[in-house]
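All protein chains but one are shown at their positions in the complex.
On to chain A.
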Amino acid sequence: MTMDTLALNNTLVEDYLKRFIQEELHTSGFTEACIALSGGLDSALVLKLAVDALGADHVHAIFLPYKASSDESRRDARTMFEFCGIPWQELDISGMADAYLALQPGIDRLRTGNLLARLRMAVIFDQSKKENALVVGTSNKSELLVGYSTWYGDMACAIMPIGDLYKTQVRSLARHLGLPQQVIAKPPSADLWAGQTDEGEIGVSYETLDQVLYLLVDQRCSSAEVSSEGFELDLVQRVERKILTSQFKRVSPPIAKLSQRTVGIDFLYPRDWRK
(Lines give C-alpha, C1' and ligand atoms only; values in the text may rest on other atoms or scores of the structure.)
Protein backbone atom coordinates (compact mmCIF):
# COMPACT_ATOMS: atom_id res chain seq x y z
CA MET A 1 0.00 0.00 0.00
CA THR A 2 1.39 3.35 -1.07
CA MET A 3 -0.16 6.73 -1.80
CA ASP A 4 -0.11 5.71 -5.49
CA THR A 5 -2.91 3.26 -4.73
CA LEU A 6 -5.15 6.25 -4.05
CA ALA A 7 -4.17 8.09 -7.24
CA LEU A 8 -7.08 8.94 -9.52
CA ASN A 9 -7.42 9.95 -13.14
CA ASN A 10 -8.29 13.55 -12.28
CA THR A 11 -9.37 14.41 -15.82
CA LEU A 12 -12.07 11.73 -15.61
CA VAL A 13 -13.03 12.69 -12.05
CA GLU A 14 -13.34 16.37 -12.96
CA ASP A 15 -15.56 15.61 -15.96
CA TYR A 16 -17.73 13.22 -13.92
CA LEU A 17 -18.21 15.54 -10.92
CA LYS A 18 -19.11 18.54 -13.07
CA ARG A 19 -21.77 16.48 -14.81
CA PHE A 20 -22.99 15.24 -11.42
CA ILE A 21 -23.46 18.82 -10.18
CA GLN A 22 -25.21 19.91 -13.37
CA GLU A 23 -27.56 16.95 -13.52
CA GLU A 24 -28.44 16.73 -9.85
CA LEU A 25 -29.41 20.41 -9.83
CA HIS A 26 -31.28 20.15 -13.08
CA THR A 27 -33.23 17.02 -12.06
CA SER A 28 -34.37 18.80 -8.89
CA GLY A 29 -35.50 21.77 -11.00
CA PHE A 30 -32.69 24.16 -10.01
CA THR A 31 -30.13 26.17 -11.93
CA GLU A 32 -28.43 27.89 -8.97
CA ALA A 33 -25.99 26.58 -6.35
CA CYS A 34 -25.17 27.99 -2.92
CA ILE A 35 -21.84 27.23 -1.20
CA ALA A 36 -20.49 28.30 2.19
CA LEU A 37 -16.83 29.15 1.68
CA SER A 38 -14.53 28.69 4.66
CA GLY A 39 -11.18 29.57 3.15
CA GLY A 40 -10.24 25.89 3.30
CA LEU A 41 -9.50 23.45 0.52
CA ASP A 42 -12.74 21.41 0.40
CA SER A 43 -15.07 24.35 -0.15
CA ALA A 44 -12.53 25.92 -2.53
CA LEU A 45 -12.55 22.79 -4.69
CA VAL A 46 -16.34 22.48 -4.63
CA LEU A 47 -16.66 26.15 -5.58
CA LYS A 48 -14.33 25.68 -8.55
CA LEU A 49 -16.18 22.54 -9.72
CA ALA A 50 -19.56 24.26 -9.36
CA VAL A 51 -18.44 27.39 -11.22
CA ASP A 52 -16.99 25.25 -14.04
CA ALA A 53 -20.17 23.16 -14.13
CA LEU A 54 -22.80 25.89 -13.88
CA GLY A 55 -21.06 29.16 -14.75
CA ALA A 56 -20.04 31.88 -12.29
CA ASP A 57 -23.42 33.61 -12.61
CA HIS A 58 -25.19 30.57 -11.16
CA VAL A 59 -23.01 30.04 -8.09
CA HIS A 60 -23.69 31.98 -4.90
CA ALA A 61 -20.78 31.63 -2.49
CA ILE A 62 -20.62 33.30 0.86
CA PHE A 63 -17.91 33.59 3.53
CA LEU A 64 -19.36 33.18 7.04
CA PRO A 65 -16.70 34.18 9.57
CA TYR A 66 -16.91 34.21 13.34
CA LYS A 67 -14.81 36.76 15.19
CA ALA A 68 -12.24 34.07 16.06
CA SER A 69 -11.81 33.05 12.41
CA SER A 70 -8.24 33.56 11.26
CA ASP A 71 -7.05 36.26 8.87
CA GLU A 72 -5.71 33.49 6.62
CA SER A 73 -9.23 32.09 6.20
CA ARG A 74 -10.51 35.47 5.02
CA ARG A 75 -7.49 35.96 2.74
CA ASP A 76 -7.85 32.49 1.18
CA ALA A 77 -11.62 32.79 0.78
CA ARG A 78 -11.09 36.12 -0.98
CA THR A 79 -8.47 34.55 -3.22
CA MET A 80 -10.97 31.85 -4.23
CA PHE A 81 -13.73 34.37 -4.97
CA GLU A 82 -11.32 36.24 -7.22
CA PHE A 83 -9.96 33.02 -8.76
CA CYS A 84 -13.50 31.95 -9.71
CA GLY A 85 -14.62 35.40 -10.80
CA ILE A 86 -17.55 35.76 -8.42
CA PRO A 87 -18.43 38.78 -6.27
CA TRP A 88 -17.30 38.80 -2.63
CA GLN A 89 -20.06 38.02 -0.16
CA GLU A 90 -19.54 37.96 3.59
CA LEU A 91 -21.90 37.56 6.50
CA ASP A 92 -20.42 37.70 10.00
CA ILE A 93 -22.09 35.19 12.33
CA SER A 94 -20.48 36.62 15.51
CA GLY A 95 -23.60 38.53 16.54
CA MET A 96 -25.97 35.58 16.37
CA ALA A 97 -23.41 33.21 17.89
CA ASP A 98 -22.49 35.49 20.76
CA ALA A 99 -26.15 36.12 21.62
CA TYR A 100 -26.45 32.44 22.46
CA LEU A 101 -22.93 31.90 23.81
CA ALA A 102 -23.55 34.68 26.37
CA LEU A 103 -26.33 32.48 27.78
CA GLN A 104 -24.00 29.48 28.09
CA PRO A 105 -21.14 30.33 30.42
CA GLY A 106 -18.49 27.63 30.48
CA ILE A 107 -19.41 26.22 27.06
CA ASP A 108 -16.53 24.09 25.78
CA ARG A 109 -14.74 24.26 22.46
CA LEU A 110 -16.54 21.26 20.95
CA ARG A 111 -19.99 22.66 21.69
CA THR A 112 -18.94 26.06 20.40
CA GLY A 113 -17.58 24.50 17.20
CA ASN A 114 -20.80 22.57 16.63
CA LEU A 115 -22.88 25.68 17.31
CA LEU A 116 -20.93 27.73 14.76
CA ALA A 117 -21.24 24.95 12.16
CA ARG A 118 -25.00 24.82 12.71
CA LEU A 119 -25.40 28.59 12.56
CA ARG A 120 -23.54 28.58 9.25
CA MET A 121 -25.91 25.82 8.10
CA ALA A 122 -28.94 27.91 9.05
CA VAL A 123 -27.55 30.90 7.15
CA ILE A 124 -26.55 29.01 4.00
CA PHE A 125 -29.95 27.29 3.80
CA ASP A 126 -31.72 30.62 4.19
CA GLN A 127 -29.48 32.13 1.51
CA SER A 128 -30.26 29.20 -0.76
CA LYS A 129 -33.98 29.95 -0.40
CA LYS A 130 -33.31 33.59 -1.22
CA GLU A 131 -31.36 32.63 -4.35
CA ASN A 132 -33.66 29.72 -5.28
CA ALA A 133 -30.54 27.56 -5.12
CA LEU A 134 -29.48 24.16 -3.83
CA VAL A 135 -26.86 23.96 -1.09
CA VAL A 136 -23.81 22.12 -2.39
CA GLY A 137 -21.96 20.34 0.42
CA THR A 138 -18.21 20.22 0.88
CA SER A 139 -17.66 17.10 3.02
CA ASN A 140 -14.97 14.66 1.88
CA LYS A 141 -14.79 10.89 2.38
CA SER A 142 -12.10 11.02 5.09
CA GLU A 143 -14.13 13.27 7.38
CA LEU A 144 -17.42 11.50 6.61
CA LEU A 145 -15.89 8.18 7.63
CA VAL A 146 -14.24 9.31 10.86
CA GLY A 147 -17.08 11.68 11.72
CA TYR A 148 -14.90 14.79 11.79
CA SER A 149 -17.83 17.01 10.90
CA THR A 150 -20.92 18.42 12.56
CA TRP A 151 -24.17 16.51 12.16
CA TYR A 152 -26.76 18.89 10.68
CA GLY A 153 -23.97 21.46 10.52
CA ASP A 154 -21.39 21.34 7.74
CA MET A 155 -22.77 17.92 6.75
CA ALA A 156 -26.16 19.43 5.86
CA CYS A 157 -26.59 19.96 2.12
CA ALA A 158 -28.52 18.84 -0.95
CA ILE A 159 -25.67 17.13 -2.81
CA MET A 160 -22.11 16.14 -1.90
CA PRO A 161 -19.89 16.17 -4.99
CA ILE A 162 -16.63 15.28 -3.21
CA GLY A 163 -18.09 12.92 -0.59
CA ASP A 164 -16.36 9.92 -2.21
CA LEU A 165 -12.92 11.54 -2.41
CA TYR A 166 -10.41 11.11 0.40
CA LYS A 167 -8.74 14.31 1.58
CA THR A 168 -5.50 13.49 -0.22
CA GLN A 169 -7.51 12.92 -3.41
CA VAL A 170 -9.21 16.29 -2.85
CA ARG A 171 -5.77 17.88 -2.72
CA SER A 172 -4.69 16.11 -5.89
CA LEU A 173 -7.83 17.19 -7.78
CA ALA A 174 -7.34 20.76 -6.54
CA ARG A 175 -3.82 20.71 -7.96
CA HIS A 176 -5.15 19.35 -11.25
CA LEU A 177 -7.66 22.21 -11.42
CA GLY A 178 -4.93 24.76 -10.76
CA LEU A 179 -6.29 26.13 -7.48
CA PRO A 180 -4.05 28.75 -5.82
CA GLN A 181 -1.07 27.15 -4.11
CA GLN A 182 -1.72 28.91 -0.79
CA VAL A 183 -5.14 27.18 -0.56
CA ILE A 184 -3.76 23.77 -1.47
CA ALA A 185 -0.68 23.88 0.73
CA LYS A 186 -2.10 25.16 4.03
CA PRO A 187 -2.74 22.69 6.86
CA PRO A 188 -6.42 21.66 6.89
CA SER A 189 -8.27 23.29 9.80
CA ALA A 190 -11.82 23.73 11.04
CA ASP A 191 -10.57 27.18 12.19
CA LEU A 192 -12.44 27.19 15.48
CA TRP A 193 -9.47 28.46 17.50
CA ALA A 194 -5.98 29.71 16.80
CA GLY A 195 -3.56 27.01 15.70
CA GLN A 196 -6.20 24.29 15.37
CA THR A 197 -5.50 21.72 12.64
CA ASP A 198 -7.51 18.66 11.53
CA GLU A 199 -4.46 16.45 11.76
CA GLY A 200 -3.75 17.66 15.30
CA GLU A 201 -7.36 16.96 16.26
CA ILE A 202 -7.68 13.55 14.60
CA GLY A 203 -4.15 12.67 15.74
CA VAL A 204 -2.80 11.41 12.43
CA SER A 205 -1.74 12.82 9.06
CA TYR A 206 -4.26 12.63 6.20
CA GLU A 207 -1.73 10.59 4.20
CA THR A 208 -1.77 7.89 6.85
CA LEU A 209 -5.47 8.22 7.67
CA ASP A 210 -6.52 7.87 4.02
CA GLN A 211 -4.42 4.77 3.49
CA VAL A 212 -5.81 3.16 6.64
CA LEU A 213 -9.37 4.09 5.64
CA TYR A 214 -8.83 2.76 2.14
CA LEU A 215 -7.66 -0.60 3.49
CA LEU A 216 -10.41 -0.82 6.11
CA VAL A 217 -13.30 0.48 4.03
CA ASP A 218 -12.59 -0.03 0.34
CA GLN A 219 -10.56 -3.22 0.70
CA ARG A 220 -12.46 -4.53 3.77
CA CYS A 221 -9.21 -5.57 5.49
CA SER A 222 -9.20 -6.49 9.18
CA SER A 223 -7.26 -4.24 11.55
CA ALA A 224 -4.57 -6.94 11.80
CA GLU A 225 -4.22 -7.01 8.01
CA VAL A 226 -4.01 -3.20 7.86
CA SER A 227 -1.39 -3.28 10.57
CA SER A 228 0.65 -5.81 8.58
CA GLU A 229 0.84 -3.19 5.81
CA GLY A 230 3.02 -1.11 8.15
CA PHE A 231 0.50 0.90 10.21
CA GLU A 232 0.47 0.82 14.01
CA LEU A 233 -2.25 -1.48 15.30
CA ASP A 234 -3.25 1.02 17.95
CA LEU A 235 -3.77 3.72 15.32
CA VAL A 236 -5.76 1.38 13.05
CA GLN A 237 -8.05 0.41 15.93
CA ARG A 238 -8.53 4.05 16.84
CA VAL A 239 -9.62 4.81 13.26
CA GLU A 240 -11.94 1.80 13.34
CA ARG A 241 -13.55 3.11 16.53
CA LYS A 242 -14.03 6.55 14.96
CA ILE A 243 -15.86 4.97 12.02
CA LEU A 244 -18.06 2.98 14.39
CA THR A 245 -18.93 5.77 16.80
CA SER A 246 -19.81 8.21 14.01
CA GLN A 247 -22.15 5.85 12.13
CA PHE A 248 -25.21 7.74 13.42
CA LYS A 249 -24.11 10.79 11.42
CA ARG A 250 -24.17 8.91 8.14
CA VAL A 251 -27.72 7.55 8.29
CA SER A 252 -31.20 8.95 8.60
CA PRO A 253 -32.63 8.60 12.12
CA PRO A 254 -34.36 5.23 12.58
CA ILE A 255 -38.15 5.40 12.53
CA ALA A 256 -40.16 2.99 14.68
CA LYS A 257 -42.09 0.93 12.15
CA LEU A 258 -45.83 0.63 12.75
CA SER A 259 -47.59 0.75 9.40
CA GLN A 260 -47.44 -1.19 6.14
CA ARG A 261 -45.14 1.38 4.54
CA THR A 262 -42.69 3.36 6.64
CA VAL A 263 -40.50 6.21 5.46
CA GLY A 264 -36.91 5.02 5.13
CA ILE A 265 -37.79 1.35 5.62
CA ASP A 266 -40.22 0.32 2.92
CA PHE A 267 -41.32 3.57 1.36
CA LEU A 268 -38.42 3.50 -1.05
CA TYR A 269 -37.88 6.06 -3.77
CA PRO A 270 -34.77 7.57 -5.27
CA ARG A 271 -33.90 11.15 -4.36
CA ASP A 272 -34.38 11.96 -8.05
CA TRP A 273 -37.99 10.76 -7.87
CA ARG A 274 -40.07 12.21 -10.70
CA LYS A 275 -43.76 11.58 -10.97
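Just so we're on the same page, contacts are C-beta pairs under 8 Å (C-beta built on N, C-alpha and C of every residue); 3 or more make two chains touch, one makes a residue touch a chain; residues count from 1.
In the analysis below, contacts and distances are computed from a predicted model.
Participant: Among "ABC transporter permease", "Zinc-finger domain-containing protein", "AAA family ATPase" or "Carbon-nitrogen hydrolase", go ahead and choose the protein name stored in UniProt for the chain not displayed.
Facilitator: "Carbon-nitrogen hydrolase"
Participant: For chain A, enumerate the residues touching the unshown chain of the complex.
Facilitator: The missing chain touches chain A at positions 7-9, 12-13, 15-16, 19-20, 23-24, 27, 164, 267-275.
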